Structures are given as structure tokens and as C-alpha cells.
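Got a structure here, written out as C-alpha cells. Questions coming.
Of the protein chains in this complex, one is absent; all others appear in place.
Chains: A, B and C, in written order; residue numbering restarts at 1 for each.
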Amino acid sequence: MSDLQERISASFSAQGLMATLGAQLILVAQGEVRIALLPRPELSQQHGYIHAGVLTSVLDSACGYAALTVAPAGLDVLTVEFKINFVRPAVADRFVAVGKVTKAGKTLTVCQGEVIGEQGARRETIAVMQATIINVSGHS
Amino acid sequence: MSDLQERISASFSAQGLMATLGAQLILVAQGEVRIALLPRPELSQQHGYIHAGVLTSVLDSACGYAALTVAPAGLDVLTVEFKINFVRPAVADRFVAVGKVTKAGKTLTVCQGEVIGEQGARRETIAVMQATIINVSGHS
Amino acid sequence: MSDLQERISASFSAQGLMATLGAQLILVAQGEVRIALLPRPELSQQHGYIHAGVLTSVLDSACGYAALTVAPAGLDVLTVEFKINFVRPAVADRFVAVGKVTKAGKTLTVCQGEVIGEQGARRETIAVMQATIINVSGHS
Partner (left out) sequence: MSDLQERISASFSAQGLMATLGAQLILVAQGEVRIALLPRPELSQQHGYIHAGVLTSVLDSACGYAALTVAPAGLDVLTVEFKINFVRPAVADRFVAVGKVTKAGKTLTVCQGEVIGEQGARRETIAVMQATIINVSGHS
């Protein structure tokens, strides 16, 4: 593991919510991060499907960490804002949130991402996000 | 409790995620719904603050239920999309997500909402959301 | 006119687009700016109504100038991003774009705004916006 992978892996493990959701960090690359999630009753909305907020949480994290892979050394990142569209029913055996850097700037980084639903051999986009992330002075 | 309050209360109780987050439905009025949340380590991001995705989840739910209070009888609602800005650090004793209907249409309803952080006597806006919700054929 | 009003008025007059659209700056206050616009065939979409992009342009300008009213002296502002919902048909005798500051920060300012359609005595919200603006080193 590279320094960056170690750093993001450690940060991910420190997130209480990611453990609560059962989310797993499955890819850290320059400008791209992927997080996987299995549906569970504890994460459902009222009809038993996974809650939109859960998919949003992991996709927000994937975009934030993607931004971190391109941030200047020693800086941390914070989500300024994002927008998400839900384009298909959230029904899948596994969900993979993919965050990618669209443009890294000195202060702000823009990411785009999607949640992919995997069901058998099928791969379908369930949600798409556009996010703005800001570089901030790092935590020790 | 009115029929609408009962229906929304029952729907809220059926959400696995709201129980997992420890969220509480505290107001159901025509065009406005409020959900309260206490911070816990299980809901944190990597620095111990409440995760942006948690605040987003309860605010999304507050907006969705606000839209449901003005939906034609027998219809249910689904979130089409939303955008959220995080405007202050998420540090508070209690968070209250307030969803309000801006415009109810036959097919689509637009809501605006905010997360208010309560700390002692202080009340501050922590996040603001603009959401689009669609009326769909109801679940039995 | 205060210095701030003069400065925003001069900036507004320097915008080629605002002249092309026939937009008028009608209010500059601390944290709020209003721009008025009359519908004309040159600003229409394919069915003769005013183009959504025209309403967006004046509302973006109203939000940007609202942010400028609270920016530190000597700084200028740039739009980072915005989201706009169109909630009613854009039919009115006059449109007024109202931009208001939700939260002013050292680097970023979040504004919320709306386009109000005036038709006879009626005043209706036609569009709502949530925008992020960044303070940048001023132009001489």
C-alpha cells in the first residue's frame, strides 16, 4: 500500500458511520475511490429498500476521498456541497459507490460519482452525484 | 393524531435506517416535517463529528415527509434528487432537520430544508437543502 | 448611494449580458440584491415564454452581488456552482430575481434566491436557487 492508500484506509476506519453501515473501502487510486455496501434491514427506508441517505453517505465519502487523493500533501478535505439524482430503484445484491475527480483546484475540487447496483451479472447506475470539496488545513 | 400524522409516523417507524440513526420524528404539520437527532460515535466521520451523510439522510427524510403531507390521498413519494450545502461545522448537542414544501405540484413537489444545530441556547443553520420529490402510486 | 451600492452598480453596468437582457438592478442592501427583468421575444424559448437560462442568469447575478455585499473589502466574488428548480410556468409581466445571503464565510458564501413573477397584483415564486460563491482577489 502506498502512503496515500494507508492514509485513506486509516481515515476510513476512523469513521464510525462507515462501520455502522458496513461499508468497505475497495479501491483507492489517483483521482478515484470506490466503496462497497451490502443492503441490510438496518439501512432500509419504509418499504424495505436501502435508504437513499445511505447511498448518499457512501457516495459522498467516495467523492471526498477521491478529492483527497489529489489534494496537496498535508491538507485534509471537507464537503462543501453536493447534488445527487436517484435514477433507478435501489435494488441490488451489492452497491458500489464510485467517486472520481473532475477538476482539482488549489482550493476547491469538483468530483462526479455514481452508485452502481450489482445484481447477478447486471451493472446499473442507481444514482449520480456532482460534488464540491474544499481543501483545509490537515488534522494531526 | 390526524390520519396524516399517523400515516407518517407509521412510515417513519418502518424505516430501518431512522432507528439505526436514532432519529425521532418530532413534528408533522401541513407542509412541514421535523426530525431530531443526537450525535453518537456510531454516526461519526473520521474526526469524530457527525457524518454529513447522516444529516443528509434525516433532512432528505424530513423533506420527503413534508412533500407527503401535501400529496394527493393514496399517493406515496420518492426523492428524485436533492442538493445540500454544509454551511457550518456540524457541532451541536442536538440536530433538527426541518423540511418544508416550497411548491406542491400534481407530479412533482419542491421542498427546501435546513439542519439546525442546537447547542445550549444557540440555534444555527448547519446545512441547507433544495429537493425534488415525485408522487408515485402508493404502497399498500 | 453608499460605496457598496456604487461599486455594485458600476459592476452591473459593466456586464454586457445584463444590458443585452435589459435587466435592471433595483435593490442593493446588506445581504440582499434584486434585479428586475421584462420578458421580450429576444429572450424566449421555443414556445415564446422567457428562457429558463435568462431567469437563471439574472438570479445568478443577484446571488453573486448579494455575496459581494458581505465580502471583505477589496475582494471580488465568483460563482462556484448553483442549483435551480423551476417551480411554476415563467409567465409574468415582470420578473424579479432576489438573491440573499444564507451564510457568509471567509472563503465561501452560500446564497439562496428566487425569481418572483409579477402579474397584476399576483406575486408568485417561479424558480428557487441555492448557490455557492467564492471570494477572490479583487480586480483593479
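To be clear about the criterion, a contact is a pair of C-beta atoms (placed from the backbone, for glycine too) under 8 Å apart; a residue touches a chain by one contact, two chains touch by 3 or more.
The structure presented is a predicted model; accordingly, all values stated were derived computationally and were not measured.
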Candidate in contact with the missing chain, chosen from A:I8, A:L21, A:L68 or A:V110: A:V110
Residue among C:L4, C:A52 or C:V91 that touches the chain left out of view: C:A52
Residue touching the undisplayed chain, where the options are A:L4, A:L27 or A:V87: A:V87
Touching residue (missing chain; options C:V80, C:V96, C:C111 or C:I126): C:V80
Subunit A residues touching the omitted chain (full complex): 83, 85, 87-88, 102-103, 105, 110, 112, 125, 128-130, 132
Residues belonging to subunit B that touch the chain removed from view: 80-81, 83, 107-108, 110, 132, 134
Absent-chain interface as seen on subunit C, which is shown: 11-12, 14-17, 19-20, 40-47, 51-54, 56-58, 60-61, 78-86, 139
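The definition used in the following text is that only the chains that are shown with their structure count from here on.
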Chain closest to the middle [Cα centroid of all protein chains]: B
Subunit A-subunit C separation of Cα centroids, rounded to whole Å: 33
Centre-to-centre distance between subunit C and subunit B (centres being mean Cα positions), rounded to whole Å: 29
Residues of subunit C engaged with two or more neighbouring chains: 83, 110, 132
